[in-house]
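A single protein chain has been removed from this complex, and every other one stays in its place.
Chain nomenclature is as follows: A, B and C, assigned in order of appearance, with residue numbering initiated at 1 for each chain independently.
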Amino acid sequence: MDFAIDYILIPFIKIFIVFNVVAGVVALLTLAERKVAAWIQVRLGPMRVGPYGILQPLADGLKLMLKEDIVPAGADKWIFTLAPVISLVPAFIVFAVIPFGPADGFTILGHKISYFITDLNIGVLYVLSISSVGIIGIILGGWASNSKYPLLGALRSAAQMVSYEVPLGFSIIGVLILAGSLSLVKIVEAQKAAGFWYVFLQPVGFILFFACGIAETNRAPFDLPEAESELVAGFHTEYSGFRFSLYFLAEYASMIVVSCMAVTLFWGGWLRPFPNVHAFDFLDAFPLAPLVWFAAKVVVFIYAYLWFRWTWPRYRYDQLMKVGWQWLLPLAMANVIVTAVLVLLLKG
Amino acid sequence: MKVRRPNLSLLKKIFLVDLIRGLFLTFSYQRPSLNYTEQYPKVRPKVAERFRGAPRLNNDPETGETLCIACNLCALACPEHCIEVGWERDAKGKKALTSYTFDISRCMFCGLCEDACPTPALELTQDFEMSLYDRRDMKWDRQKLEEGNQPVVYTK
Amino acid sequence: MSTKEEQTLFDASEITVSMGPQHPSTHGVLQVKLKLDGERVIDAECVIGYLHRGVEKLGEAQTYGQFVPTLDRMDYIAAVSNCLGYCEAVEKLLSVTAPPRAQYIRVIMTELNRITSHLLWLGTHAIDLGAVTVFLYCFREREEILKIFENYCGARLTTHMFRIGGTQYEIYDGFQDQVRVFVKDFPKKVDEYETLLTENRIWIGRTRGVGVISAKDAIDMGLTGPSLRGSGVEWDIRKAKPYAAYSDFEFDIPAGEAGDTYDRYMVRLEEMRQSARIISQAVEKIPDGPLMAKMSKIIKPPIGDIYHSIESPKGELGYYIVSDGSTQAYRARVRPPSFVNLQSLKRMVAGHMVADVVAIIGTLDIVLGEIDR
Partner (left out) sequence: MADEQKDSQQPEKPAEPPKPAAPAGEARAAVPKPPPPPPGAKPAAPAAPPKPKGPQQEPWSSPLVDAIKEKFGGEFIKSYSFLGQNQIVVKKDRIAEIMTFLRDNDIVPLNYLVDETAVHWPKTEEFEIVYILYSHAKNERIRVKTRIKEWEPIESVSGVWTTADWLEREVFDMFGVQYLNHPNLKRILLPEDWVGYPLRKDYNIRLQDVEWVRKHLGIDSGQKYYVGEARHEDGGYVTPSD
């Protein structure tokens, strides 16, 4: 009986909670995007649906559901419908590994519940591999639309994402050297033990990670695939209605994934600002403290995403590649070497 | 005078100074309390006093007849030939206005008719809500020109 | 959307992409047929005429006074300049000069209109390259000027402000204060655009070295206005052949040297500041006096022809009017700057990427109403 509860019921409830919370955050993110854009641009943003436009995501969701689902003539029907799902699912299953809090959460009726769904010892590897499955969804979507602009958009985003996976991977190695383990929970505990967030030990690594993260999710200065001005709307030009909203959700979900990873790897996951200094224990006093700290940090990152998008112009396609290969990759490698040498000297 | 062509110094490039300065500027703008959106149908917009909007035929305030002396100068001045003035000689042999049609579907509100009118009869008012459902209603007759346009009041 | 597969000489599979006429970044109904080899543009051919309304034929069918509002609709972004150019051409034909008060009002309004035109150019150019926020900031300033226009002449865009012989409207009280307030804090706003764009590495990457044209080629292609000054030719009709009251004000003519999109961007930014400078001088010393020159109500110019051109925000806007003594022009030819500037798109675009075509169309600052007439 205990087995059933501990290994089937509780994980199922956790998964249910996490899935709904992420879906809710994604919905709120669409509103946040429009609100932040509006404030930056001396506007008010959506104000009509609900007080201060709070219910706008509901309205958008409903609208997209009711919108006509156009499938272009000559499009490959099956792949056309499957592509958005392929890009959405990986973005959600990554959350299984993200540690929202420490292992010893709280106990209910004798059962110990941790703050995360599971703790894979190869957590980082899992996240990297799953998030690169999303690219296939985009390529299939662009190709199956059987029209020129989406094809160009899909090819571009494929090349962009593939070429940014490499520096992304390298920028994480620095953290792995310090933490000594691939499991996300252990990385955060290593930061707790070290008493420092890894962002202070790995500043270059963090900047590279976040830059590649932005490029991975086709956002801000790297959002060439859906460059409105050139390719009309990039790979999801032909999509409309519910399928379009799937792509939309996928983009926002992967944004949250990158923010969570950045927080976990570099900003000390659920740790409060000075984890070991007991004078600051009051920071952890309130219930669910780790969860709140984690959420606060993720919000900061998501705000940074939106902030970048509405401030900077867009890179051109070849510049984007040049930045990726000639700037980020060498810097990432150098960062790894420097970290390795330092660790060897200090620890050796 | 030659225009500046600044180059980023290496230091600025490394510490992303140019990108960050842009960020600070956009961050400094986020004061929603200062932003204001005019809720148009509920709040009437403040239109300039000289706004060239819907035409109107003015009446003499005391006697109440029209000020228009049917001289047809406005019809001649209009580049789009929107105005037709109907008149006939009255008892004293003076021209009297009978009908006056103004086709606002073709009018571009340039104000030439207003300039050409010798009397303060024809005037472009501040009313800009002239949308209609039927193109035929766009040919305003004299009665509509004198009363002016009654827009449907928007009630939520 | 023709996708003809053609095998070219060096058998690059060349696809023809038709960009426009309803494309988000062609600033109006312009169709550009691009021959692409992958991302690189081999050849670009402009198809225009979608907005052709026969303005010149209208000029022959309307009287001189009636033709003025039609001209507002030619370059609808710089309507005031169109109006000024034509009115001055006819005044020259009638050998009549507008009274000084009218000339000063004309200079102020034309320079304000130059700022609105450059603001709209900067907004759309920036939004094409991804900087959405600059668009909103530009339109916030533009709104101030359009309010001044609305208070002055009753319309915001197609203003029909001037009449042949002077201006129709007296300046409303509070006009000078409103203009002073605007001109005082406008340069600070231009500095804000600069912080967002000028030293931004992404903007520099997207605009430097894009759409380069040398000074000699520019003159040979007939480029005028900021597009020419970007290549280093310091030539501006307000200085070369002063009209209205421009000789009373001192201002500089900004010019670049590399002749690429970045230089033209800097030239136009600097021009906005210079326009603000002219307005600040003009607003202080508006002379008193009549608004309209003494001339008969019916305009019947003598037989003969005249060419008069002014510096519109896009370049040299010229009017060649042939009169046969009647109240209607025998021939009213308009020399549109955007039409001639667009010719050099083909030369500027060759060898660039698709994303650069968007930047180059933006930097030429074309308006299709003026191109198609």
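Rule of thumb we're sticking to: a residue touches a chain if its C-beta (ideal position, glycine included) is under 8 Å from a C-beta of that chain, and two chains touch if they have at least 3 such contacts.
Given the structure is predicted, the values throughout are model-derived calculations rather than measurements.
Counting contacts over the entire complex, the absent chain touches C. Of the candidate positions C:L197, C:V233 or C:M266, contact with the hidden chain is made by C:V233.
Touch with the chain that is not drawn comes from one residue among C:L196, C:I253, C:I306 or C:V367, which is C:I306.
In the full complex, chain C touches the omitted chain through residues 48-49, 52, 54, 56-58, 60-61, 92-93, 95, 219-222, 233, 235, 240-241, 302-307, 309, 316, 318, 320, 322, 324-326, 330-331, 333, 335, 339-340, 342-343, 372-373.
Here, only the chains that are shown with their structure count from here on.
The distance from the centre of chain A to the centre of chain C, each centre being the mean of the chain's C-alpha atoms, comes to 45 Å. The distance from the centre of chain A to the centre of chain B, with each centre set as the mean of the Cα atoms, comes to 50 Å.
For chain C, the set of residues that touch two or more other chains comprises 133, 196, 200. Of all residues in chain B, those touching 2 or more other chains are 19, 22, 25-26, listed in ascending order.
Residues 19, 22-23, 25-27, 29-32, 34-37 of chain B are the ones touching chain A in the complex. The residues of chain A lying in touch with chain C in their complex are 37, 40-43, 147-148, 221, 223-224, 227-232, 310-319. Residues 1-6, 8, 12-13, 18-19, 21-22, 25-26, 47-52, 77-79, 108-112, 115, 124 of chain B are the ones that touch chain C when the two sit in their complex.
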